[in-house]
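Note that one protein chain of the assembly has been removed; the remaining protein chains are unaltered in position.
We call the chains A and B, going by the order they appear; numbering starts again at 1 in every chain.
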Amino acid sequence: MTAVALSDPVVGELRRILGEPYVLTGKADRLNRARVPAPFPVHRWAERMPDVVVMPASTEEVAEVVALANRLRIPVVPRDGGTGLTDGAVPLRGGILLDVKRINQIKEIDLVNRTCTVGTGINALKLNEVLAAHDLFYPDDPASYPCSLVGGRIGTSGWSLIGSRYGHTRDLVLSFDHVLPTGKVIHVGDGIGGKITKSSSGYQLKHLFMGHQGTLGVATEATLKLFPKPEAEFSPFWAFEDYDSAYRAVGALARAGVATFAAAVLFDEWKVDYLRRDDEAYIPQPSSVKALVCAALYGYDDEVRAGGRRLMRIARDLGARYLGDEISQGDWAARHDRYATPLHGRTRAGQVVPMSWHCEDASITYANLPAVRLAWHEIAAELRRTSDVFDDWGMFAYTNGSTGADYLTEIDIGIWERRLDDASWAAWVKAKRDLAAVALRHGGSISACHGSCREGEVDLVPEELGGGYDIMLAVKRELDPNNIMNPGKYLLDRAYS
Amino acid sequence: MFLEEWRDAAYNCFSSGHKFCREVCPVMQVTRNESWSPTAFHANVVAMEKGELEVSDVAADYVNCTGCGACELRCPNSLFTGDFYRFRTRTVDLVKAMRGLAVSEGVHQPGWQRWNRLTDQNSHEPVLDGVSQERVRDWADGLDLPVGGETILFVDCEAAFHRTSLPRAVARMLNLAGYTFGLMNEQWCCGGPAAEMGYGEQAQRFARHNLDDWRAHGVRRVLVLDPHDYITFTEDYPRYFGEEFDIEVVLVIELLASMVREGVLTPHVPVERSVTYHDPCRLNKRKGIWQEPRELLRSIPGLDFRDVDRVTQWSSCSGAGGGLAIEKPELTAKISAARVDKALELGVDTLVTACPWAERPLSEVGTIGVVDLHELLAESLGVGEP
Partner (left out) sequence: MSYRYDREMTPPPAERASPVAITRFAHVFEVDPALMTEHVLQQVFPNWDTLRLVRSRADHLAWMHRHFAHTVISGEELLDDLD
């Protein structure tokens, strides 16, 4: 686990490949690429530092850097936005941190086939500002929408808030150029890739090269599927007097089969309590409000109105109180980027403390949402019982798809990171493992959107994948014979023992 | 002292680490270098507290900020919860404080050191050769403006010495409206730029001089045409002087907008140009002033005004602020070029702005006409530069 100390000749070679300004060796340069928003044991910051940072500008430069690293057996950690929540972009063994943010050009907007091709360092909000001129839209919409980058979305196989209408990253990215751990460049997609959205030719490799958290290489240029920018949006929020009614309503809304349906979200009692602390929409709500549901629809005005009326009727019949246009519209607009609101924490005595927001997620079937919710809150309560370092901020359940089968289920836990020490870190890692175990016990998956390679949760991945995990090891060994690509993640060292 | 003041706030940013600031930061947009992101500026403070970094390790990184304020406004800690907790992200202040710490420990940036030495010598910024105290009112030659009075017009260094047509336009419009004002008795640089570059003692000395001069001569109201001065007088001076700072500060743009609204001034000379407006960062992002400039543009007959909304423009900047243009002019040029490219996409021939400091780098891009809003309005009021 010791960091590889990079010798001057390696740095010199990197500078030859990339040019002087794009090879950074300063301590601040390295410190600032050591973490992502996932809980971070700051007292162990130094263990997560890369030895050198490189900022390539092209697929060719990435390939040269990776080939060099493979030849010299130096770890390479790909990093794009660094907004992921499972430590994919965190170096565990030093080495070269490969930062692809400079590869952010729009190479082509194809109006005929409705695709665009971009460098993976680009952000979707910025891309959509350009696409809007063509009345087009790339609907990959994580809670980090204003800051996450396309390469990270591929590397984590991201989840989109409006994925029930448009699909998630795996559906929206058609193909990409990918640098393998040996430095060889391949093009990955369905069949020949490019702009093909469906092929039955050969193995379906696209999924393999998405969501690997940088352990199988680096995507550098991607072709994306585009949609017409929606004419209309409808985002009703409803209040309920108990969780069970809200739960019944969210299920009915998701199962209604409305074509413009893009999302439904269930807020549980803990979440409502949390929002009453400091959210302008919920502070004035009467105490009878115990749970919330919202939905979102996108499409042409006439179809959204028709679908919207249907959902309004379903909700009303199930005891919902519509919260009004102001809250509905304001709160929905904030969902695209309400991903980080520090300071929200409270000590058990009620004092405000600086906490960071941590979302722990799983994919859970609709039937199991109530049970998982109770088990998860019990884990959070156990953390809270022992320490002011942790705070339970409640749960959301978001539809994964248009039929309402399963939900991205998240519990938000505030962490007073500055007070983390070895003991509280260990308690956190245990909680993380327990949360994952609950998900598996209920037939769920450890993660719907973040990935599952952090301490704690990762221990259960072999159990989750079963025989599939052996295939993961075989693939890793075959594609990365020297274990240079993001080593230490997903317990993949086992591939080499 | 520095760490004590900043570590908690820095920790909030570091531990959330979500970086909503990144894609709106003008420096990040053109460099893509995360070492120069607002997040890094906070994280470094945490690293300093942990003994991992010294100010000398990072002083040069902190050059890479224009002080535009996009990061701190876009931070959820400000935009969503800042007013609720009365606690918001203050990256601009942090950058200034880190620069000040560097200077206090003898770590200077050569361009800034020279700039502030010359400013100290001449009591004005060296915006061009020959800047001196004797010439600070030369811009007003022939306008017959009095010195002193209850209301004075404060003209920043760039406008007083380099962009002289701008204060002349302002003076003519105020005269046309019958508004009584004078020039300052002994105007020195506001001190804001020195504060931004880390030369805090000098900044406060200049501020003290100006406030004493105002008080000694019965000034009650200061009119400001430069957004940078407006920040200095409404944020720095109150911090320096507390309640003693009992001077009313009026932004000329707001004054003119109220005059047009009330019919005191009526633009009537058609201006046949197609324009878009560049929101000065210090007005739009840092003060929330964006409506009045648009009101003025819409009042000018003949003008084809193609607006880009204020929120989109949180991502825009000329690159001129915060001393960046002095220490890294090549970076300012890149940021300006990106701004001008966006304007050109609209098919306009003119980029209008309202900040004298933005006008030089935006003009130097060379691909679009750059005009100051005050001068455009003066033209439509029939009191433009002959």
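The rule is short, and it goes like this: a residue touches a chain if its C-beta (ideal position, glycine included) is under 8 Å from a C-beta of that chain, and two chains touch if they have at least 3 such contacts.
Small disclaimer: the values here were computed from a predicted structure and weren't measured.
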Option touching the unshown chain, where B:Thr31, B:Asn64, B:Ser78 or B:Gln202 are the choices: B:Ser78
Candidates A:Glu60, A:Asp301, A:Asp421 or A:Glu478 - the one touching the absent chain: A:Asp301
Option touching the unshown chain, where B:Ala60, B:Val107, B:Val147 or B:Val249 are the choices: B:Val249
Option touching the unshown chain, where B:Phe14, B:Phe41, B:Phe87 or B:Phe161 are the choices: B:Phe87
Residue numbers in chain B that touch the chain omitted from display: 8, 73, 78-80, 82-88, 90, 221, 233-234, 238, 242-243, 245-246, 248-251, 254-255, 258, 287-288, 309-312
Touch residues of chain A, complete complex, unshown partner: 125, 128-129, 132, 137, 229-236, 276-278, 280, 283-284, 298, 301, 304-305, 308-309, 312-313, 316, 322, 324-325, 328-330, 333-334, 336-337, 343, 346-347, 350-354
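Everything below uses one rule, namely that only the chains that are shown with their structure count from here on.
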Between chain B and chain A, distance of the C-alpha-averaged centres to the nearest whole Å: 38
Contacting residues of chain B [partner chain A, same complex]: 8, 11-23, 32-35, 37, 39-40, 43-44, 46-47, 50, 52-53, 57-58, 61, 74, 76-77, 80-81, 84-85, 87, 312, 345
Partner chain B, residues of chain A touching it in the complex: 24, 26-29, 31-33, 35-37, 40, 42, 45-46, 55, 81-83, 99, 101-102, 104, 121, 123, 125-126, 129, 133, 144, 146-147, 278, 280, 334, 337-344, 352, 354-357, 415, 417-418
